[in-house]
Structure formats: structure tokens, C-alpha cells
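Take a look at this one; I'll ask things after.
Excluded from the complex is one protein chain; the other protein chains are retained at their positions.
Going by the order they are written in, the chains are A and B; count residues from 1 in each one.
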Amino acid sequence: MADLKLDQIRKSYGAVDVLHGIDLDVKDGEFVVFVGPSGCGKSTLLRIIAGLEDITGGDLMIGGDVVNTKSPRDRGIAMVFQSYALYPHMTVYKNMAFGLKLANHDKSAIDQRVREAARILQLDQLLDRRPSELSGGQRQRVAIGRAIVRQPKVFLFDEPLSNLDAALRVQTRIEIAKLHQELESTIVYVTHDQVEAMTLADKIVVMNAGNVEQVGSPMQLYHHPQTRFVAGFIGSPAMNFTTVHIDAVEQGRVTVTVPGGAKAVLPFDVPAGDVGKDVELGVRPEHLSPGEQGDLSISGEVDVVEKLGDSTYLYLKLANGDRFTVRAPGHSRIKIGETVSAAAEAGASHLFDANGKAYDKLQCPAEYSADE
Amino acid sequence: MMTKNIRREDMSRAVIVHAILLTYTLVALYPIFLVIINAFKSRKGIFSAPMSLPNAETFSLEGFTKVLARSNFELFFFNSFTVTVVTIVIVLLLASMAAWALSEYKFPGNTWLALYLAVGIMVPIRLGSVSILNLIVELGLINTLTALILVYVAQGLPLAIFILTEFMHQIPKDLKEAARCDGVGEFKIFFAVILPLIRPAVATVAVFTMIPIWNDLWFPLILAPGDGKQTITLGIQQFIGQYVTDWNAVLASLSLAIIPILILYLIFSRQLIRGLTSGAVK
Partner (left out) sequence: MAHSGPMTDWRKAKLPVFAFLAPATIIYTLFMIYPLIDSIRLSFYATPSGGEMAFVGFDNYRTILGDPDWSATFWNSFWNNMKFFAVHMLVQNPIGIALAGILSLPQLRFRNTYRTMMIMPTMLSVVIVGFIWQLILSPVWGVGVDILDIFGLKSLFGPWLGKEGSALITLSFISVWQWVGIPLMLIYAALLAIPDDLVDAAIVDGATHFEVFLHIKLPLVLPTVAMVSILTFVGNFNAFDLIYAVKGALAGPNFSTDIMGTLFYRTFFGYQLQLGDPSLGATVASLMFLIILAGVLFYLFAVQRRLARYQL
């Protein structure tokens, strides 16, 4: 296993810049997930690490060596593709043995590695089958097996779960997590699904339009999003946003007016010059409790109710037209048309300036903090 | 800055690859090039400096004037053109009708009929020439373009039907059902709805039908060798046979046959290639 370092990686296709200078440090054995919407550049970045795309600028280092000009074979990486990319004319065994055969390993060594990987992934019975005879989940495991036998320094995964159905996705996700624990491998994983990111990653890299928005642990990103984009991307259902007006600023405290007219005092470090401005307030649905009073109270008319059994989601229409989602207990009896007031603790809120950057939050209670 | 990130092996590989491709392109084009440049030379120029371009001294159009005077190139061209175009039109019409019937309607023997019609793709029609000649003579069509057209239509139908049937299978069901819901009659559905939809496949069919016809020597030789009915391929063969020692004329006649095709090819190459590749892989 090895560590990975990206130093100002830039990528352009002709005149179009796709990646604008990415910096990243991945420690040996770390599970890093690149996440972001379509077109943010995460797959391109993965392909650059793999060596399938050229680097326009910057340096890429694997295990301390600069590998910019090295072919994929010489980088010590293995990749699992979204479409699995299994060789259709080869058996499972041959698929997994292909890379080793090309590298001229002797037959017994190849056999041992293939069978070991097959054992780990429970493919022992399928070694003589062709890919067309396998289910989606089985093909996925063969693709992973093909990567494992090469004993790479870094594993690369390109949206491996996207082609699986929901139940299989959860199961395979767990298998990948267990694999990481067992092999202690350095993994770079790309996905557009933030649930996968949150559950699998040691470190998440949130990307947007060729830039890194934020790097951090799942909890760090959940509790301390540094930008409006990250705040809205991480967490499901997504964080609620609405415009509030800054009335006054004091040492470590800011008074805002929320839609509907109520006021709230929140623990943010806001420069005095921002008084009078309209900024964005964010608060997660799970941090809002309906029918109560608190530091931050927002009220609106319920226009949709979704009952899921363990919880109920209320969609409130605020005074200014914005929609807020509130997570109520499963047994909630609130109906459509009712006007509901939902409250959250001050420490659970987030404030973002006109550029989408988060204001520093002071005084964070333990349940809203990522610090251990 | 860019070169730092390109591997040395990639660059040398690129050089080798382009060297191979250029070499083969040269092999493919040079003979054609030679013929054309020498057609524009005087006899002396052809022999003294065959590989150079015609210059002020050697440039001459005498070959062309001879050819156009002694033979009826315009007529040959017209004959080839007529036969090819008429055949393509008939094939397109008949093949799309048959393909439509085969792909749309369930009837007993559908599969067998399709197989029957497809046999012609592999079987060379020339083998039946003895009987074809008898038939043409009996129909009183010997030495007519009509004879060629009939034979070429028969030759072109199997592949055209095959290509169009595949194509029609891909027309979305909804389109056909919508038309039927409107209470449109079967004939109308075909002519008004389906026929316009096969435009993309027309290029493929046209290419596969056209090339074997335009370049064919066998059937013009057997069925329509008479004066005034020769196609361009037959015409050139006879002309060169007659004037074989007249280098100017020979080279000029070849050029007259090549240049139109080249021009057409260069204009339509993209469609032609798309036609060749899309139909053939099936």
C-alpha cells in the first residue's frame, strides 16, 4: 500500500479547463471518496490518477514517486469500473489472471492469488463461468477480484455501485467496507451518491465544477460545511435554506430576522459591515422539531406530508415562499393545511454569506460537532 | 510544460503508427495519382518523365481529345448512370415494401420467406448466366439497358431487404400503433409513415447496391454489349482493347473513368463509409 499526493493537478481539453488545480493528500490505507454532481470532474480526476488521461499541469505522486509520465501498469494501481468491464470472452478465472499473465508471473503464483481472491469474494464456484452467465452483483465481485489479485498500491473505484439495484447496492457497499478493513488498502472511490460517501469514507473530497469545495471526514462535512454547496450536497434529505436578514452584530453573536418576522440570536462571527444584508440560513430537517419553541423558530403552512413509518417528513411553505422540510416523529398527526412552527437549537444552524462561504460558528454543542 | 507529461514511448509509438499509415496510403493512392497526372501529358512527357507532374513542356490534352472524339464516353456514362439510378430506385421501393411486410406482419411462412430472400446474399447471381441470357433473349430484351436493370434489381434485392428489415425492426412500436389508431389504411401507413422513416438506411442500401453495379463488367458484356448500350466499364474495356498502344488515349480514358468517381467519393465519403460499416456488421 502507498500514499497518494496530488499537487495542483490541472486538466484541460484544448481550451476547456476541466480541473482547476486540485491539491490532495491521501494517507496510506485511507479510504477517500470523491463526490460531487455530474460533470464536476471527479471521474476525470480518477482517470488521471489511473494514468488513463494525461495531466495538463501539476504533479501526481504515488508512494513518493512522481508518476506523471508513467503508464498505468507502472503506477501500481488497479481499477474497478462502473460497467465492470469484464472481458466477455474469458472465464472468471482468466479475467482475474489476465493482468498477472501479462506481467509474466509464474502459473502457480497466479493460481494461488486468483484462488485467494476468489475465496475472499466468494467466487470459488464461479471460476469457470463466463461473464454473460453471471448476475450483476457477481460480475461486480469479479471486477473487484481482478483488482485485488494485482496487489496494487492504490485501489481505484469508479462509481462501482451505480449499475446495481438498491438492495444489492447496500449489500455490496458493506462488502467493500469490510474489504477495506481486511486488506488495509489505500482506496480512491468516486461516486455521485453522498450516502455511499458518508458510509464508506475516511475522508471525503467534495468537488464542484472542477474545484475542490471541501475535504474532510464525513462528520466534519456534515456538521461543519464550509460552503453552501457542501452543506446542500451532504445529508439526506438535504439541508433547508432560506434568506434571513441581519439585524445586529455583537461579539460572537448575530441577530437575524427569519421569514415570518420572528427573530433569532445565533452564535456566528459576522463582520459588522454585513449588518443590513440578506444572507442564507441553513438548518437540517432532522434538527427541526415541530410544534415547539426554541432558539430558532420558523413557521409555515404544511403542504405535503410524507409518512415513512419511522419518521414523517413535513414540507412547510414559509412566508417568503421557500420550502422547509421538517422531520417529525413517525406517529405525528400533523395534517396538510395546518400552520406549524418548527424549532431548532441555535447551534444546529448554519449561515452563509453572499459568496456561499460559511460564517464561523462559535460555541458548538457536542451533538452538532465533529470533534471527538 | 506539456511535453513533461508525454511519455517517450508514446511519442515513438505515434511516429511508427503514422509511418505505417502513410506508407500504406501512398501505396493505395500513388498508382491512381500516376495515371491521372500522365493523362495530362504529351506522349513524350509520359515516357521521358513519368513520375513528374506535367509542366509547361509536357502538358497536353491530346489524350482527352482523342478519347472524346473516337468514342462515346458521354453515352457510356449516361448508360451507367441510368442503369444504376433506376436500379437503386426500384430496389429501394421493392425492398422496403418487402422488408415492411416481413418485419410487421405475422403470417405463416414469414421466416421461410425471409430466409429464401436472404439466400441471394451469398449466392453469386452470375452462375445462372446461361439461363439468364436465354430468358433475356426470349423476352426480347437482349442489348437493352432494361435487361441490365432487371438483373441488377434481382441481385440487389436480397441484401437490401436484409438491411431494411433490420432497420425496420428498430422503428418504435408506438409510431406504428399511433398511425393505426388514427384508422389509417395499411397502404397509407406504409407510404405516408414508414417510407419517410427509412431515410437513414437509404445511404447504406444505395452504397451496397451502387458499387457492384457501376463497376460490373460481366453482365454488360453478356447482356448488353451492343453499340450504344455499353456501360462505362465495358466501354473502357473495349476502348483500351482497341487503342492499346495509344498511351495518351488509354491514360486519358482511364482518367475520365476515375475522376468522376473520385470526386463523388470525396464528396460523399462520410455517408458512404457510414453506409458500408453500419449495414455490414450485422
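Quick note on the criterion: a contact is a pair of C-beta atoms (placed from the backbone, for glycine too) under 8 Å apart; a residue touches a chain by one contact, two chains touch by 3 or more.
Source: prediction; values computed, not measured.
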Among B:N79, B:T209 or B:T233, choose the residue that contacts the chain missing from this document, as touch is defined above. B:T233
Touching the absent chain in the whole complex: find that residue among B:P124, B:P200 or B:G226. B:P124
Where the complex has a chain not shown, which of B:I161, B:A206, B:A224 or B:A252 is the residue touching it? B:I161
Any idea which of B:I88, B:V151, B:I198 or B:A249 touches the chain not displayed? B:V151
Contact residue for the chain not shown (choose from B:V35, B:V89 or B:I142): B:V35
Contact with the hidden chain only, please: which chain A residues? 50-52, 71-73, 77-79, 81, 83, 85-89, 98-99, 102-103, 130, 132, 146, 150
Which parts of chain B are in contact with the chain that was left out? 13, 17, 20-21, 24-25, 27-29, 31-32, 34-35, 46-47, 50-51, 94-95, 97-98, 100-107, 110, 113, 116-117, 119-120, 122-132, 134-135, 150-151, 153-155, 157-158, 161, 169-173, 176, 185-187, 190, 211, 214-218, 221-222, 232-233, 236-237, 240, 247, 250-251, 254, 257-258, 261-262, 265-266, 269-270, 272-273, 276-278, 280-281
